[in-house]
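For this view, one protein chain was removed and the others were kept in their places.
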Amino acid sequence: MTYWRLIWRNLTRRRSRFVFTLSAIAVGIASVVTLLSLGIGLEAEIRRQAEGLGAELLVTPKGWCAYEQISVLTGESLPEALAAAVVDRIRRIDGLTAVPYLTQRAVIRNQPVPLVGVLAGPMKELRGWGLARGEYRLDGRHVVVGHAVAEQFDLHVGAPLRVRGSEFTVAGVLAPVGNRDDLAVYMDLSVAQRVYRTGGKVSFVAVRVDDVRRIDEYIAKIQSAANVAVVSDKQLLRSVLAIVGSVGNALQLIAAVAVLAACFGITNTMMTAIYERRREIGVLDALGAKKSTIFFVFVGESAVYGLLGGVLGVAAGFAFSYVAAPYIGRDEFTAFLGSEQSVKVFDMGITIEALVFAVLVAVLSGLYPALRAAKLSPVEAIGYE
Amino acid sequence: MHRFAPFPLVVAISLCLLAGAAVGGFGFPSAKGLDVFDVVADPFAYEGPITVRGGVMRADLGKGRFELVDYREYRSCRSVDCAPKWITVFYAGDLPQKGAVVEVVGTVEENAAGAGGFVLRAKGVRIK
Partner (left out) sequence: MSDPILRAEGLSKVYDGGYRTVALEGVSLEIPRGSLTCIMGPSGHGKSTLLHLLGGLDRPTAGKVYLDGEDLTSLGPNRLAEVRSRRLGFVFQFFNLLPVLTALENVQTAMLLAGVPRREQADRSRALLRLVGLEEKMHARPGQLSGGQRQRVAIARALANDPDILLMDEPTGNLDTRSEEDLLAHIRAVHARGKTIVIVTHSESVAAMAERIVRIRDGRVVDGETAARRFTNGRPGR
């Protein structure tokens, strides 16, 4: 005999009540998990992509809104807007490395795939890329592909690739890096400009500075050299998060209400249980149970409710996130990423957080009833009929 | 002893999902398919029939054609009038109205009459 067996037997003695209380917790935790997997999962994704940028500053055409800024992070095709002369002027400024991007779309087997026109040398240095296979060769006839793209379309070194009617060969496959770099095809910038007929223009320029402390100085220099907008990586992150954050409010409210309702559910269930089991509490007293033991048994019951409800809630939450993400996450970022990329179908961090939260909330909800049970005088409990 | 009853659990979770969905919003029609920006980037690379989702920017009843803007852009800015790129769709059936979210099944054809030198010849248009 163990305390856990005693707790479990007590919990399951009234099956329908057990199931209802568990459902309430599961629903509460499911909404929290949905919130986390949609919201925080998304935020983590944005941060990851922003870090993947590998630059402190982003030079964009003036008048770009969050819509386009998000596209920088998602690797979406962007209007070609910065002229070659502008790029040259920025590159001539001392103390910084400017890497222009032309983000476009290629098509492999009727599937759109991001294609980025880059300067081969500076880009490799900026991103710190390694090679999984083949060679890093970007020219009029060769491209390299991200690891995920190679896997998805089974692209080997030497495989042909047709982009807007021009024939290319896959020269190499990049080593996996864990961000959107894995999801794109890379082409030499001037070749891409020719193929996509952008007239020497690029989409944006990523800038890495030598001295981060002088970042404001660099911004001023770039702005005086060209009529462009300059945002720091932190500003970019902030503005994107601001948009994404505003979407979570409705979800947060649902989650809060659901969790609160679950808490009351547990408290109510435990109070009823104590009322019904007063005699048994008295018997335990007579058998020599300490107040702390009775308290532990009842708190333990709440905790098990929390844990089981948490497990069900986590499963339901992830399932719900997966099914409902396209409808709920209707902000710009998710709209662009697409539901598949923005929702974490399973995340260990969220799972652990949600389970700890569930147990904690359940224990808190069970404290008052457990205290009442422990305070019950043995004679009062036994004398109750 | 009571029998295990999964029914209340199913009802409770379904109710919550419905409530969540109602507040979270099924406000914007859901649509599946390729995006306009993806097709515009390299239209002739698509072979055979494809499904493209988008918002109707303009419908020209007399000519059996309408213009399709990017679904995601439409969903985020809720306007069909500010799109930088669009696809021209030729369709013999009933044309959708401006602002409608549609899934168009069709093939890409070279045609100078269309934006970007191509049109999407539609076999079917599903209004969402």
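As written, the chains take the letters A and B, and residue 1 is the first residue of each chain.
Throughout what follows, a contact is a pair of C-beta atoms (placed from the backbone, for glycine too) under 8 Å apart; a residue touches a chain by one contact, two chains touch by 3 or more.
A quick note: this is a predicted structure, and the numbers were derived from the prediction, not measured.
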item	value
Visible chains that the absent chain touches, using the contact criterion stated earlier	A
Residue of A:43, A:233, A:285 or A:347 in touch with the missing chain, whole complex considered	A:285
Contact footprint on subunit A, counting only the chain that is left out	1-3, 5-6, 9-10, 13, 279-280, 283-293, 377-379, 382, 385
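In this section, only the chains that are shown with their structure count from here on.
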item	value
Whole-Å separation of chain centres (CA-atom averages), subunit A against subunit B	26
Residue ranges of subunit B in contact with subunit A within the complex	1-6, 8-9, 12-13, 16-17, 19-21, 23-28, 30, 34-35, 37-42, 44-48, 50, 72-73, 75-77, 84
Subunit A - residues contacting subunit B, complex	14-16, 19-20, 22-24, 26-27, 30-31, 34, 67, 76-77, 79, 104-107, 110, 112, 115, 162-165, 196, 250-251, 253-254, 258, 312, 316, 320, 324, 326-328, 330-332, 335-336
